[in-house]
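Heads up, the thing below is written out as structure tokens.
Left out: one protein chain. Kept in place: all the others.
We call the chains A, B, C, D and E, going by the order they appear; numbering starts again at 1 in every chain.
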Amino acid sequence: MKDKLLISSSPQFHHPQSTSSIMWTVSLCLLPAGVWGVYIFGLRALLVTLTAIAAAVATEALLGRVKNENTIADGSAFLTGLLIGFNMPPAVPIYVVVVASVFAIAVVKWTFGGLGGNWMNPALAGRVFVFFSWTGGMTTWTLPGNGSADTVTGPTPLGSIKAGLMSMSADIQGPMDLLAAEGVPVSYMDLFLGRVPGSIGEVSALLLIAGGLFLLIRKIANWEIVVSYLGSFALLVWLFGGFRYGQGLFSGDVLFHLLSGGLMLGALFMATDMVSSPLTSKGMLIYGAGCGFMTYLLRFFGSVPEGVSLAIIFMNIFVPLINRAFQPEKFGLVKTEEEAK
Amino acid sequence: MSRFKTFPKGGIHPTDHKEATCHKEIQNASLSSIAVVPLSQHIGAPCECLVKKGDTVEEEQIIGKAGGFVSANIHSPVPGEVKEIKQIFLPNGIAVDAVVIEMQGEFKRLGKEETSSDWSGMSNEEISAKISEMGIVGQGGATFPTHVKLSLPKGKTCDTFIINAVECEPYLTSDHRVMLEKGKEVLEGIRIIQRLLSPGKTVIGIEANKMDAVEYLQSLVSSEGLDIDVMPLEVKYPQGAEKNLIKAVTGKEVPSGKLPLEVGVINANVGTCLSVYEAVVLNKPVIERVVTVSGGAIKNPLNLKARVGTSFRTLIEDCGGFSEEPVKVIAGGPMMGFTVYDLDTPVTKGTSGILALTAKEIKAAKPTNCLSCGRCISACPMGLNPTKIFKYIEFNLSDEAAAAGLMDCVECGSCSFMCPAHIPLVQGFRGGKKVLRKNSMKKAGK
Amino acid sequence: MDQLLRIFWGFLSTVLFGGLLGLGLAVASRKLKVEKDETVEAIEGAFPGLNCGSCGYAGCSGYAEAIADGSDEDITKCKPGGAPCLEQIGKILGIEVDTDAVRMVARVHCIGGSDVASRSFNYSGISDCTAATVLFNGDKDCKYGCLGMGSCISVCPVNAITKTANGLVEVDQDLCISCGKCVDICPTAVMRMIPEDADLIVACNSRDKGKITKANCKVGCIACRICEKKFPDAGYKIEDNLSFLRYDNRGEGRAEAADKCPAKCIIPNKSEKIEETPSAG
Amino acid sequence: MSYFAILITYIFISNLILSQFLGLCPFIGVSKNVESAVGMGFAVTFVMSIASLVTWALYHFILLPLGLTYLQTIVFILTIASLVQLVEMVVQKYSPVLYKALGIYLPLITTNCAVMGIALININSGYNVLESFTAGIAAGMGFLLAIVLMSAIRVQMETEKVPRFLKGAPIAFISGGLMAMAFMAFDKALLNNLVG
Amino acid sequence: MTATMEKAGKLALICAISATLLGFVNSMTEPAIATRKAAELKAALSSLLEEGSPGAKEDISDAGSVTARYPVEGAGGWILEFNGKGYGGDMKILASYNEEGTILDVVLMDNAETPGLGKKAEKSEYMDKFRGTGGSAGPVPVTKDALDSPDSVSGATITFVGIAAPLNEGSAYVQSLGGN
Partner (left out) sequence: MREFTKGFVRENPIFILMLGLCPALAVSTQVVNALGMSAGTIFVLLGSNIMVSLLKNFIPDEIHIPAYIVIIATFVTLVDLLMQAYAPGLSKSLGVFVQLIVVNCIILGRAEAFASKNTVKDSIMDALSMGMGFFFGLTLIALIREVLGAGTITLFPMGSFDGVIEIPGLVSAPVRIISLSAGALFVVGYLKAMFNWISSRASKEEF
């Protein structure tokens, strides 16, 4: 008996969620969107995703060995790899994917002490790193073709809009008009279901929302971040989104902007990465709002068509400061201050 | 949200597992032939040992005399002969001397009619002296000597007297059963304490998962016309922690580092009230208490009335033994209790439960690095930042940890319970407090 | 001509500029003379500059300032600096200092490795000695021994401490800078400072009675008093059920006592590694 | 360029630290805790804005008319050095509170290339006096932003399991690199779109 | 006070020596720098021309991105200097036109484009897309889509447009001038 009984500090039992169950659950919730990506972009999308995962997990294993830890089973490297895969265009060169994963795990994560140490989102940092290095490869998009062998390239809806805005004629009322004028026939339903070019895992808003809702219900993703991110972004688009089309206030196409690009993937699965987001509710609200503002700024004014990755890693920089500023309120502190008066 | 009151910040909702024992009447536990009676069963100075090897002791004889103002007498739970005085470890890890008594001779009360005396004629001093003599300590877990708590310092008054009937720890049902089965006695005990404190008002705080007890006590209170408010509270751990209970009941916050009396509150556990009744009315010292024996590895979980000094093994055998190999045996509840490695560990005045948990129940996992998820922060009822404090301790930054509120931590375990990384935060805090105490002693020494 | 004129202008304006500046600075430096304390710099120069914090200040400069402005009169707090540093500071401050103290180093006074000392239970929790002691004072039956989880390792500023194969730690005395941090943190107080030139140590820290010690650990000091009684000049002294060895007076029979020790817990300080200690019994 | 554009340019797009590499020594040296980072940031902003004005005036009223632009380096550095000393003395004399806050950082600024750098950039960009002043303030604010963010990150990293050899300066550099990467979100094109 | 004066004097002396030294060096390097700059410009200008030679510079301030013009002596046509808007800020562009406004040659001068992206435009091959366009020879390509191989500017569209747009303007400008 003596040696079999476990001696440990209280509490003696535990909430069912663990790091690994959380990571694997998130991966599972992402799976449908990934399956969809493979379905419409073909096996190349699968290859890209698997390469990203393999490179991330292999890097994690290697660095874990140096530090004498085995951290594969916690699933965080798998998830990072999966998300990197999801953030890649289907036709991206394979070496780009590998570099993104290695950078994410080795530089962004392990340099700062491995899981939990990183203050920036590894997957997004990896993506941005390769984006700035191989912009061409990272902006060549595959048209959805139900996996036919010969891929055809074409711009993403947001990309078409960026280009179209440069030479827009006067009678265009909003993004959907502009797309029609550019000869890119896209409907809201296409955006919602994911029948548009884009990164492998970002196109299907429907499946991402379904997975994200599950995470929200399970309290794995924080509602504060999701709500303030999507809310502030939608508000800004609604208020000022019309200006670029010569319209007044309150006329932005919120639906189009919510459904296009990597916003859903970013807001539900990446801004909510607990490691690189703030600790307290208030902090999370501020952070989410910052992400929303930055996404708006970059989408409407930036030189790159999409702003979600950059918006999130930009806000990551502020997280340590936010954490200092928004500490929990200590119990029993108010009274002592009154006393002092 | 809920129609019941609660404290606003933090708190968690672990599965309560109380259904295993909450309907089971209190039974008498077996007596083990050897009683091991630790000489310190309370917070404060250990007792002075009054017996030596070979002495014969009677049941209820004082064998340990209170070793100071903050201390409580210890009585022999059984008649018999002192075999030896040896050092043992209590579940909280403290090494104490214990008197080992081999049971022989006659019991005083067993099988006899209880004789009760009327306390209405006693003076407050006499009551206080009785409580002190009978060695009553708080049975809510802190085991603070009750006579000390009930003697108001000069110039302080008690506005509210709160009876802590929350029993927020999962599994445990001893207070619940005491209220159902000894409701009248408990109320009488409360009235005795009311006499001592003359509080503005008296509130019994009970979690809403014990509505039968609420209704029963309410009916007793109204039939006897007592000035006691029975208040159901939302089910949330740690509702029973005194500062949180006070916040829930009165809305007042006890300042950091201060006692409840600072806001005019005194609180006592249900079991403590029962002991007060027994001491004053039945003239009976604390030699037994109600212990919940439960957990997935126990064949037939029960609420047992056990004598102090009885081994855990005896109680477990009373419950039919183990149904499967337990992974942990715990003294107390799963949130605040201590694991033991030796089933010969004796029951003490503070033992509210004995739990034998299986691997499936404890849900252990290998700790990983902190994910900064902030769950510990939202769980902490004291409004602390557990992850930050833990990291300070981990990196030997004790001063920073103290500044971040380490000493305000009540070790409720909410943070560790929620932590997905399974970081033993509370263990870190206890180690950190140890270091702080060491440092301050060193400073004082200089 | 034009060129020459410009050179002249440049010359003139720079001269004026420089002259004015020099004048201004010279005047200002006289008017606003801030006493720049050279002793601070000198004292700081005397320190080894490790910023290890063993003096109790935030860094070497903090201690230097405290000495210089007289707020700290104890000039011996820099352990790593040792005698040469003391001497230098003494010179700077013009005071006599006693510098023949031997360098002290840390040493774990326990050889009760996993092979010889018994364990009470199956510990699950933080791998840190201080944290481990909140549960029954650690998982060894002997409550005075080295728990081997290395709290000391994490505080040592020079990485002088390493874990051994049998669940203890050992100090590389050549690296040790005598800061004493490991001694401070060790929850069982098994880490103690000894002179660098110590010949032998009693490698046990158990204050339990002999019988209990023996049950807990095969190489524990059982306080049999053989060393104290048989070799009265050797400097052994039993206190609290444990033999202590003095280093200021090294009389006859020190090594012989080690031989006679039934527990074999008196071992040479340096030549033998902990792993190679005789596992008696 | 409009003043707004200058502000955005030097705070975000051409941030002194993260894209121009000016003033790295204090950026690495004084970012170990947030309080001193804030102090240093304000001190730099203060000195930079004044230095921008003074060097602009010197250049346009003395060096240029006299054809002495080749003495630019000598004159600027001397001016900045004495300006820093002067500021230190004046602040010390008239605002002990401010001196306490900024005092210890002022001497460090003398050999900070950021101040000299912004003076040279002002001249090379052909700014007028107010534009120079704005650029000075904006550059200072960019420095302040970067160093404060960096210090918060570094303080957080103090309690993370950073590998031993990466602790301290390496982590600061690599964090700086990640920050620079995120700041690449801001480019001239964004500014052009924003201000038209 | 004499000590103070002495210090001031010494500093002044050091300054004086420095200033004088620099003055002399400057008087040597200044003309060298000036001639070098002129030569560079001349080289750039004449590299744009197969026949004829660049005439005197005339600054232009009212023609959009055109900042200066040089009449081509001997062959007719113009060399124009533009200020284009690139990714990294302003770019200085020189281009030669025949009298019909057709582009003969282009060079990218001072710029702050990104190495590997916009900087590719410094290479002579890059300008192939513009040579022989404009005026009667067909439109200057001003969007990526108008190119035969848009790949060659992918990832650096801003630079491309920043060069193409002024060139297009220049073509119209030359036509508006109508011969020398």
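The definition used in the following text is that a residue touches a chain if its C-beta (ideal position, glycine included) is under 8 Å from a C-beta of that chain, and two chains touch if they have at least 3 such contacts.
None of these values were measured; they are calculated from a predicted model.
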Touch criterion as defined above, residue of D:V38, D:V54 or D:A81 at the omitted chain: D:A81
Identified contact with the non-displayed chain, of D:L18, D:L106, D:A135 or D:A189: D:L18
For subunit D, residues in touch with the removed chain: 18-25, 28-29, 70-74, 77-78, 81-82, 110-113, 115-117, 120-121, 124, 165-166, 168-174, 176-178, 180-181, 184
Residues in subunit A touching the chain absent from view: 93, 95, 99, 107, 129, 132-135, 137
Where the unshown chain meets subunit E, residue by residue: 6-7, 10-11, 14-15, 18, 21-22, 25-26, 28-29, 32-33, 36, 40, 114-117
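Operating definition for what follows: only the chains that are shown with their structure count from here on.
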Topological distance between subunit C and subunit D, in contact steps: 1
Distance from subunit C to subunit B - Cα centre to Cα centre, in angstrom: 43
For subunit A paired with subunit D, centre-to-centre distance based on mean C-alpha positions, whole Å: 33
Centre-to-centre distance between subunit C and subunit A (centres being mean Cα positions), rounded to whole Å: 49
Multi-partner residues of subunit B (at least 2 other chains): 339, 341, 364, 369, 394, 424, 427, 430
Multi-partner residues of subunit D (each touching 2 or more other chains): 70-71, 74, 160-161, 187, 189
Chain-to-chain touches, reported pairwise for every pair that qualifies: A-B, A-C, A-D, A-E, B-C, B-D, C-D, C-E, D-E
Contact footprint of subunit A on subunit B as seen in their complex: 9, 12, 14, 170, 243, 247, 253-258, 263, 325-330, 334-343, 355, 357, 361-365, 368-374, 377-378, 380-385, 387, 405, 408, 411, 413-414, 416-422, 424, 426-427, 430
Subunit E partner contacts - residues on subunit D that touch it in the complex: 70-71, 74, 187-189, 192
Subunit D residues within the subunit B interface of the complex: 158-161
